[in-house]
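The block that comes next holds chain A.
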Amino acid sequence: MVSAVVSTGEAQAQRPLGAAASDLAIELVKINKRFGPVHANKDIDLKVRRGTVHGIVGENGAGKSTLMSILYGFYTADSGEIRVNGRAEAITDSRYALKLGIGMVHQHFMLVDNFSILENVVLGAEDSALLGKSLTRARAELTRLAREYRLEVDPDAIIEDVSVGTQQRVEILKALYRGADVLILDEPTGVLTPAEADDLFRVLNVLRDQGKTIILITHKLREIMAVTDYVSVMRQGQMVETLKTSETSPEQLAELMVGRRVLLRVDKGAAHPGDTFLSVEDLVVKDDLGVTRVKGVSFSVRAGEIVGIAGVAGNGQSELLESVSGMRDQSAGTVKLKGVPLSLEGDDGAHRARKAGLAHVPEDRQRMGLITSFEEWENAMLGYEDDKAYGKGLLLDINAARAEARERIAKFDIRPTNERLKTANFSGGNQQKIVLAREMERNPDVLIVGQPTRGVDIGAIEFIHNQIIKMRDAGKAILLVSVELDEIRSLSDRILVMFDGQIVGEADPATATEQELGLMMAGIGKEAGK
Partner candidate 1 sequence: MSALKPLPRWADIILLPLINLTLAFIVAGLVVFAIGQNPLAALDAIITGAFGSGYNIGYTLYYSTNFIFTGLAVAVAAHAGLFNIGGNGQAYIAGLGVILVALAMQSLPWWLTFPVAILAGAAVGGFWGFVPGYLQAKRGSHVVITTIMFNFIASAIMIYVVVNLLKPPGILAPESASIAVEGRMPKLGTFIPWFKNTDVNFTLILALICLVGAYFLIWHTRFGFAMRALGQNPTATRYAGMSNSRITMIVMTMSGALAGMVAVNQVFGVQYRLVLDYVADAGFVGIAVALMGRNHPLGILLAALLFGALYQGGNELQYVIPGLSKEMVVVIQALVILFTGAMEGLFRPALQRLFSGGPAAARSGG
Partner candidate 2 sequence: ADPAIIYDLGGKFDKSFNEAAYNGAEAWKKETGGNYIDVELQNDAQREQALRRFASQGANPIVMAGFSWGTALNTVAAEFPDINFVVIDAVVEQPNVQSIVFDEHTGSFLVGAIAALKSTTGTVGFVGGMDVPIIHKFYCGYAQGAKAVKADIKLIENYTGTTPAAWNDPVTAGELAKAQFDAGADVSFAAAGGSGLGVLQAAADAGKFSIGVDSNQNYLHPGSVLTSMLKRVDVAVSTAFKEAGDDATFKPGVNVLGLAQDGVGYALDDNNAALITDDIKAKVEEFKAKIISGEIKVHDYTADNSCPGI
């Protein structure tokens, strides 16, 4: 076990005023946690200095979230000790963690969807039995926090109506409102645009300057390099190493995480576009509330090319994907596959789209792409259960389905290699691979991919990117939507920028700069014709 102590002879720039006996805000000693047979945390030691941003990286399922949940009192460790400001504390529940000044922004937001932002902030931190006073105070406080950290939100907006970026902000505001000294952020940028992520890091810097301690979990090494002071690497439940960020490199971190060398950039050859496979004409789509989210969009994707759609989340990309893939009814327009119009209306539109040769990797694998309570092999045929390969007539040939699932598990290196395991028990990256394997192995003409690497570790990202490119090179048409500008830029052969339900411009990934794209995504860019 490598100890996480980093000797830093030189004094930290900002030593908090009146620092207590220890300059360690948090110290974890020999933490162990098991979930049934899984040993999620093994003898973990971790020291976090006050007034620093401390990064934690590791593959999916390495035990990062578990460790932080223990620190936050959400889980209880099987053994080990937690010291806060040098004092051993038994953190039995989140209430006590909050009292100790520990706040956490969870990987999966802990927000009440149908509450207003104000109500979410106040929840659990009300100051009296009646709400009125608390809400008034919180409203004022939110205004102050917004000013101080430039974290603007509309207090009365309902969570389910606001973008994930805003939800993220609410989570941070929740922690700040409670006056957290130690702020844990678990993959906060997974769903943020680069601009939103930059905003977040600016806030983190302000907080650090005020003497607060921040623990940041992320899969994006760029972010680790940009904002952290220290970084700890976890692998398979163990703490591998803690390093000073300034003394390490992304390559080194990647290797420590995965245990092998990882190619951190996409390697692809030139595209050889062929016939137009997918064409979308004047598409108009409404969301569940009847609001028009896609306002007359036209574009086409040719065989052998990847077209990326860039845009800030919430500008109609989701509705566009759902509509083209047949999940959502369109109000107007046509979708053609190899020149043949697809009929997509009705609640089984996606079925007809698939039959016609259009596969879809959805943005939200857990909500749409998978039935997490099903076994892996069942998800491996979801959407294709009518296929001849899975039996005759009405009956399912379970053995055939399982055998096929096993083949794909091997081919896509899905771990664990057990097709009978409940899908919920696979890590996010592996869940993503299950979906990709299913959709790609059908050999569709057109593949629509939304957020392919959201929350996925770097090893898996590398694999997924390679698969997408392999498919392009096999002469398929690929439509890619991602909020990761890096991903769009490195994978796409053409970039379309979407803003407010319309395509506001097209760019060449080889020449367009991040600034240009950013401006277009904000709706300021020039109308770029061809």
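The set was built so that all candidates are chains of the complex that A comes from, given by their letters.
Note that contacts are C-beta pairs under 8 Å (C-beta built on N, C-alpha and C of every residue); 3 or more make two chains touch, one makes a residue touch a chain; residues count from 1.
Just so it is clear, the model here is predicted, and its values are computed rather than measured.
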Touching chain A in this complex, from the list 1 or 2, is candidate 1
Counting only contacts in the complex, chain A reaches candidate 1 at residues 34-37, 78, 325-327, 346-354, 360, 362, 367-374, 378, 381-383, 385-386, 390-391, 394-396, 398
